[in-house]
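Worksheet for the structure shown next.
Complex shown without one protein chain; remaining protein chains in place.
What follows is chain A.
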Amino acid sequence: MSKSGMLYVDKDTLFHRMDGAAKLIVFAVWTVIVFLFQDLRVFVPLFAIGLILLFLAQIPYKRIRLLVWIMVVFNLFNSIFTLLITPSYGSEVTGTATVVLDLGYNVLTLETCFYVLTLTMKYMSLMPITVLFIFTTHPTRFASSLNRIGVPYKIAYAFNIAFRYVPDLQTEFRNISNAMQARGMGFGKGEGSMRDRVKHFISIAIPLVQSSLHRIEVVSNAMDLRGFGRHQKRTWYSATAWRRADYIIAALSVVAILAAIAVRLSGFGRFWYPFS
């Protein structure tokens, strides 16, 4: 977590300069394309492009390490369980069966292995762009651009506030758990039975929720006292105007999604298996 308490990393690159709404469009189009296809020949290039973009955004790896690892581990588990639970699913899709291993209850087929690889790459191709979006979008600027594309400003502002207070909540959690440990509550290994430890974690939720509620009261009073919600509209101090780059990228995104739909409708992009 940064000292500023935000996920946002301040740098001056194309992605940082891009308007939040334009970025949201890119992100949405990217996601839709990924879910339209089931073809490794689409995912690998997307993943590669994503990585290059991520590299260009100059986000220090240290900052995104945790998120990347969470995604990788999730992906691994997903793959392993798919292989174990439905080891011959790939064959149902292709109609061919090349047995790799006899698991006893079922057989693992090469088709399934390839299917899982495709699935993994599908999720992996979303990873760079997600990280890029989260770490290069300033919460308030994002809120202001959401507001401009038609989202009511109260909802847009809620995003901003959420981003603002999540890191504070983490600090608070640590404080409370320290205080509880000093009073003899066990959270770690060997400090009580599993049941007790879980119970202890749950008991922290109470002060955490209470302090959040208190904070909400204070913040909402502070906002009221400074005129939030007075008018139907509001302006934004950190509003960014759409530049030429934003229009071009948005236009390219629209072209890309239309092209992808056309390609998909022509029949390309179902599960691709090269060895049949």
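For the reader, a short list of remarks on this structure follows.
In this text, a contact is a pair of C-beta atoms (placed from the backbone, for glycine too) under 8 Å apart; a residue touches a chain by one contact, two chains touch by 3 or more; residues count from 1.
In this text, contacts and distances are computed from a predicted model.
Missing chain, UniProt name from the options "Probable glycine dehydrogenase (decarboxylating) subunit 2", "Energy-coupling factor transport system ATP-binding protein", "RNA polymerase, sigma subunit, SigY" or "Protein DltD": "Energy-coupling factor transport system ATP-binding protein".
Contact with the chain that does not appear here is found for just one residue of A:Ile49, A:Leu169, A:Val219 or A:Val263, A:Val219.
Across A:Asn75, A:Asn106, A:Thr130 or A:Gln181, the single residue that touches the chain missing here is A:Gln181. What chain A contributes to its contact with the hidden chain is residues 3-6, 138-140, 160-161, 164, 168, 172, 175-176, 178-186, 188, 191, 203-204, 206-207, 210-211, 214-215, 218-219, 221-231, 233-239.
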